[in-house]
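The complex is shown incomplete by one protein chain, all other protein chains being positioned as in the whole.
After this line comes chain A, so read on.
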Amino acid sequence: MLNRTADNAARATPEPLAKKIRGISDKGLAWLFISPTILLLLAINIFPLFWAIYLSFTNFRANRPNEVVKNLGLSNYQRILGDQDIWIAMQTTAHFVFWTILLQTVIGFTLAWLIDRKFRGHAFWTTIILVPMMLSPAVVGNFWRFLYEPQIGLFSYVISFVTGIPPTNVQMLSNVELAPWAIIIVDTWMWTPYVMLICLAGLRSIPEYIYEAAEVDRASNWRQFWSITLPMALPFIMLAVLFRGIENFKMFDMVNLLTGGGPGSTTEVASITLKRQAFESWRTGYSSAFAIILFVAVFGLANIYVKALNKVKQR
């Protein structure tokens, strides 16, 4: 009631007087509040970005800072587009992103759909399921190396126990065929809860009356699922897929600790290639060009992501 009065009083106040009451002009205050953040981002994100763009046109090597820097024009970019290794890394990344997203979406949505049945104790078990995604991918990824160890590792032991393969032959991380899947398994274990949580929000946003109407129309459960549940949860599923897509496209920490890109280069995703080029071969100019290409790709995805965000927000 007090608020109502104050609100009316504020509306009744003539504009010039109201400004005086406010002291510093709102415009001034707005910039005072926002500019520190913008300045920080300019200094730590945008300035380095422009530096990277400049370097991408040169042959600069960070381990030889005193050497004369030559301008190479676009040749770094040309070399990247023609580089076999880069294309293999992009294929490895695509394989990783495709399978992790597919598995996480299917399992995550199924879990959310089951949790939405609201059985007794569902809140507790949901919290338990959420734990892996909060942990450090690096520290936990490192420990999975132990679980994958042939013979002594728990994962390998269980696999050999179930399938009957001799325990020394279950070599998840050093087998060329299995290593990409070893990474996909850990990522799926860690991030399925993320997709699940967002899908759950989607399922809970569907108004009950739609189901009631469907029930009146005697729509089968199957029909209800395909015509109501799935389409209405879809924007949320898309949001989760996009976010996981962006995150996994730039995946570094977990892969670096599990396999380091090996065996050979079978699990060398884009970020690992970038790190090898930039911090091991010290081809700073070349790797900057690759970084810019990756950044443009992520930026495009992020753009779509924000559009999807706003769509969900309207619900």
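Throughout what follows, contacts are C-beta pairs under 8 Å (C-beta built on N, C-alpha and C of every residue); 3 or more make two chains touch, one makes a residue touch a chain; residues count from 1.
As a convention for this text, contacts and distances are computed from a predicted model.
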{"item": "Absent chain [UniProt protein name; select from \"Oligopeptide transport system ATP-binding protein\", \"Carbohydrate ABC transporter permease\", \"Dihydroorotase\" or \"STAS domain-containing protein\"]", "value": "\"Carbohydrate ABC transporter permease\""}
{"item": "Touch criterion as defined above, residue of A:I101, A:I115, A:V170 or A:I183 at the omitted chain", "value": "A:I115"}
{"item": "Residue, one of A:N45, A:Q84, A:T163 or A:S220, that touches the chain absent here", "value": "A:N45"}
{"item": "Residues from chain A at the interface with the omitted partner, ascending", "value": "2-7, 9-10, 13, 21-24, 26-27, 29-34, 36-38, 40-41, 43-49, 51-52, 55, 62, 111, 114-122, 125-140, 142-147, 151-154, 157, 167, 189, 193-194, 197-198, 201, 204-208, 211-212, 214-215, 236, 239, 243, 246, 249-250, 252-253, 256-257, 270-271, 274-275, 278-279, 284, 287-288, 291-292, 294-295, 298-299, 301-303, 305-306, 309, 312-313, 315"}
